[in-house]
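Working notes, beginning with the structure itself.
A single protein chain has been removed from this complex, and every other one stays in its place.
The block that comes next holds subunit A.
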Amino acid sequence: MDVNEVLLPGVGLRYEFTNHEGDHIGVVALRSGEFEVVVYDDDPDEGRPVFRLNEDEAETLAQILGAPRIAERFADLSREVPGLSSGWVRVPESSTFAGRPLGETRARTRTGASVVAIVRDDEVVASPGPGQLLRPGDVLVVIGTDEGIAGVNRILQG
């Protein structure tokens, strides 16, 4: 699917795409963290406002739409590729890495396994960067060999 990205200087970004039913849909991501969804019908120049979401509502909607698919994709991935597993690693309270950025664990360098998501309470941080702070109680979704996942677990217990 092609998503067209339009810069709205000083205001935010607009994403436009056409769904399988031929609806032209625009999503305006405002700098303030709010979102506005529009549909273009007869006039391609004029978006018909559908709804607006504040930051929390947008995050909730994203989770409703995206969360089951993230989990499904991991499951598919480990089924499809032999020797590749996905696993869950919890950051214990006692971990030296609690409160420090993910990059400092050097988990991928040391074990070859990648942290692809962090589950924190009921929210999911997808593809966390090295700067992402780890908190005690975080559950890391790790993809790699079985040994690699075990290695990430050992690092985080330390």
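Of note:
Throughout what follows, a contact is a pair of C-beta atoms (placed from the backbone, for glycine too) under 8 Å apart; a residue touches a chain by one contact, two chains touch by 3 or more; residues count from 1.
Simple rule for what comes next: contacts and distances are computed from a predicted model.
Think of the chain that is not pictured: of "CPA2 family monovalent cation:H+ antiporter-2", "Extracellular solute-binding protein", "cytochrome-c oxidase" or "Iron chelate uptake ABC transporter family permease subunit", UniProt labels it "CPA2 family monovalent cation:H+ antiporter-2". Across A:D45, A:E93 or A:D122, the single residue that touches the chain missing here is A:D45. By the touch criterion stated above, the residues of subunit A touching the omitted chain are 6-12, 14, 26, 28, 30-31, 36, 38, 40-47, 49.
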